[in-house]
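Removed: one protein chain of the complex. Kept in place: all other protein chains.
Our next item is chain A:
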Amino acid sequence: MNRKDLGLGALLVVIGAITAFLNPLFLSTVNLLNMANLIGLFGIFSIGQGLIIITAGIDLSVGAMLALLGVVFVDLLVNYELFWPFAVLVVLVAGLLLGALHGVLVTRLGLQPFVVTLCGLLIYRGAARYYTQDGTMGFGYAGDLDTLTWLASGRSFGIPHPFLALLVVALVVGVLLHRSVFGRYLYAVGRNEEAARHSGIDTRAVVVGAYLLGGLLAGLSTVLLVFYTSSVSPSSFGNFYELYAIAAAVLGGCSLRGGEGSVLGIVLGTVLLQILQNLVNILGIPSSLNFAVMGSVILLGVLADQQFGRRKAALAGA
């Protein structure tokens, strides 16, 4: 656990304690499990976003990707009556393909990640709306989806499956990022791509790898989110989720300049965002202020981190 993760953990405890003091319902089992569910749902694609940010990239298309993959997923299950493991596989592979497309456009054609994924955001949202003729897609009288419903939105030992899925994803990606050679490559590329290239690292493949993982995790999140909402409205499903993911990654210590961040930090960032949302609800703050509260806390967090960093640098230089 690094200094940033510790600081974020402490901030979580403080905010949690204040909220619980103001309204003890915050610590009720129902509220905590509901939050755990949301943390799981938002944490998985935030980890994908974090990996991309570590390579000094960004993915603005995540929310629209969720919408497009979501309508395709529901269509496959409901209208094509595809056996659900195949439908899940199609969504995961489609996520990988979209990630690969972003990675190739960024590395082979030299386009800026911001531009590539901004275009992706517009294209995927438009495609999702066109695909359903702007209509909401639900499960209706779809065949036997009990197993999938249980897997995606059920509970084991009282813990929501999305949260358990997040723990598994965090563990696997944590090992990949912090213990494998690929992880070291991700940091190296984010810190200095040219130096990495001349160290013999295939920097293009590393960047494509990050976008692939981002796409795969977006695909997995789609499956879970579709069963959370039970339907997909293509104009609103996943709206702003890319910003949640970026906020979680940045709060969790990822630098938009690349080369910094940890899986634990991203998960803690996601937890903080969900606590803030919960705090708005539970303390009776007008829900219209939801984004304003989140934005203010992120700004304060980044400012505090910058001040600590400067102080540390000044002490080191003294």
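The criterion applied here is as follows: a residue touches a chain if its C-beta (ideal position, glycine included) is under 8 Å from a C-beta of that chain, and two chains touch if they have at least 3 such contacts; residues count from 1.
Note that contacts and distances are computed from a predicted model.
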Omitted chain (choose from "RNA polymerase subunit sigma", "Carbamoyl phosphate synthase small chain", "ABC transporter ATP-binding protein" or "RagB/SusD family nutrient uptake outer membrane protein") - UniProt protein name: "ABC transporter ATP-binding protein"
Hidden-chain contact residue, picked from the options A:A188, A:V226 or A:A245: A:A188
Residue touching the undisplayed chain, where the options are A:T203, A:T222 or A:T270: A:T203
Contact partner of the left-out chain, one of A:P234, A:G259 or A:G301: A:G259
Contact footprint on chain A, counting only the chain that is left out: 176, 180-182, 184, 187-188, 191-192, 194-204, 259-260, 316
